[in-house]
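Only a part of the assembly is drawn; its chains keep their places, and the rest are absent.
Should a chain be cited, it is by its letter among A and B, assigned in written order, with residues numbered from 1 in that chain.
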Amino acid sequence: MSVEVYRFEMSAPDDMHSFKQVLQSAAAQDARRLAIVAKTEGTATINDFGRSLASRAIHDALAELGICAHTQIILSMGSEGVISPGGYLFADRAQGEGRFPGLALGTARSQPLPAADLVNDRHIEAMRRTVLQAIDDAGIPGENIALVLAKTPLLTREIAAGLSSEQKGAANSSAMARAAAALGIGIALGEVDPAEATAEAIGKNDELFSRRAMVFSGTETRCCEVIVLGNKPGHLPAMRSGIIADLIDIEGMSRIVTGSADGGIEDARTIAKTGRISAAFLKAGVASNGRLRGNRTTIFSSDLDPDKHMRAAASGALGALLGDTRFFVSGGAEHQAPPGGGIFAVILNRGIDDKDH
Amino acid sequence: MSVEVYRFEMSAPDDMHSFKQVLQSAAAQDARRLAIVAKTEGTATINDFGRSLASRAIHDALAELGICAHTQIILSMGSEGVISPGGYLFADRAQGEGRFPGLALGTARSQPLPAADLVNDRHIEAMRRTVLQAIDDAGIPGENIALVLAKTPLLTREIAAGLSSEQKGAANSSAMARAAAALGIGIALGEVDPAEATAEAIGKNDELFSRRAMVFSGTETRCCEVIVLGNKPGHLPAMRSGIIADLIDIEGMSRIVTGSADGGIEDARTIAKTGRISAAFLKAGVASNGRLRGNRTTIFSSDLDPDKHMRAAASGALGALLGDTRFFVSGGAEHQAPPGGGIFAVILNRGIDDKDH
């Protein structure tokens, strides 16, 4: 088994030109499994239908090319700042080594969750189990998982009608949906104590957090949907991930890129310049008081959605480090990092040689 | 004469708490001259009245403290991303050395420009002359000017009624107003050939650009208003400025901070960490096709104002370099840099010692 990673660009949510090219490069019709992780452009609001459009276009493109492999898709909205709309295709093939011999991929999806099971213990548990299935699917030990990408259902105001007032209070809150899901991932990864990660802790106890999770919420699914990526034992690691202190923590990002506590910015820039980075994922959070390094920002006190501030600013910081804009940046890191922090992950190809390992 | 530089913060456009403190630290009532350059928060749209509110509050604060010194104010709207709302106070004192013995300040303001004189040759000429007056006021040679901060009137649709169709075509365009003003500055600084910088070139001939100008347009003034900053001959330079290739050009920024073509990111970070940077100004532009390093962005193809994308993303890049969010970031670099480029400037205090000179 080998997993290949491809980057594709989108000139609009339904532009499948580049996506079809990478499907062909990947010989996707012969793949055992596909995973797609992409950012769509649009207003990223309740009435941004770009994600629905992209989803339709992706399914049509797969059908058009006669691709029947199991496919897990995570689409995240919002490409503000210097984010290039587009995404990554992961193709799991039965044989061959490819450029990422050490990369492992697993996917899983839960049953649909009823509204009464959202933003509470049952939500946490459903995500926990789905992550464990995905890890099992990846066939590597849990400690080798570098990144869990998870989509959680959102408790919309519509489906929350008739529920408890606690649940109603969490209705339409992407942050609360992400928070519940992140606790479940943290338990699955052994990073969060299940005794503490209860319904009461969701969105409240910020001492509980995973260190390898990125969670997205959406109305387009009623299931927990999970893609895990990690490193196969006995191979050079293909993936590096970790916590950054805040969204301008370029030194933290550099340590992750270099895989070394001593790795400096220039070292990380060198790796980036030599084309070694095949994929980059950043989930940015900001402390609830809106302060960064002690100074005020307007991230939570403006008419612009906080996630837009975060995505755009983080894209500048990450773009500065990588010298590139083709990456995946998302906002909102509830229980996915300490308050104000974020998660960063990169996939490295073998490149010209293996000097930097 | 000595010029002192103070940073102040704002929790709202009319929050003058920190501003009054720096006025007192500056003994502003004894200053010969004051200059204020600040970013206000708000929606930064046609109906963002935060700038008007800040202007009123600043004048009231000055009056309240009995400060009669000539005061030049440039307020720019928009604090997206991680920009901390606030600004810089420059106080020009008759005596003393202060922390910036090499820093020179000059200001000037033109007569009000009639609508018929906007976005054409007369606009260019008015700005050119105002800049020359400000340089004269600063008392240093033009080549020692590090930064021209200029406010230009905007040709609003309202006042453009009755003008030529060329002028009407430029109505309500901040970009065109900034472009005309930037050409005037470029001529004054000897960076733009006056024979080429004619009305026809405004916003069109992108081979013409200043390298030391940041221009802002606004409806709150009918005059060209200019603040110049530079280095006094015979002193260690207090200010460094230059062109950056694009808004994620962290290496270009580092060369400017270090004042050396060999200055690396780590060197710049070291200067920043030791508290040597008293002020930082960034004007970010993006190529008109919206591409950065060859890749697509949605900067010119979304409902979010292009300047908001730019400010937020640039704040992330600059924040990553400086490890701080208290800086001045603005968008739109027409004729102020090559297409896609920007301008960056820092003021350095003497700090603990002068090792890095």
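One rule holds in what follows: a contact is a pair of C-beta atoms (placed from the backbone, for glycine too) under 8 Å apart; a residue touches a chain by one contact, two chains touch by 3 or more.
Because the structure is a prediction, the values reported are computed rather than measured.
The complex is a homo-oligomer: every protein chain shares one sequence, and counting across the whole structure file gives 4 copies, of which 2 are shown.
Note that in this section only the chains that are shown with their structure count from here on.
We define each chain's centre as the mean of its Cα atoms; on that basis subunit A and subunit B are separated by 38 Å. Of all residues in subunit B, only 9, 11, 41-43, 79-85, 247-251, 264-266, 269, 292-293, 295-299, 301-304, 308-309, 312-321, 323-326 touch subunit A in the complex they form.
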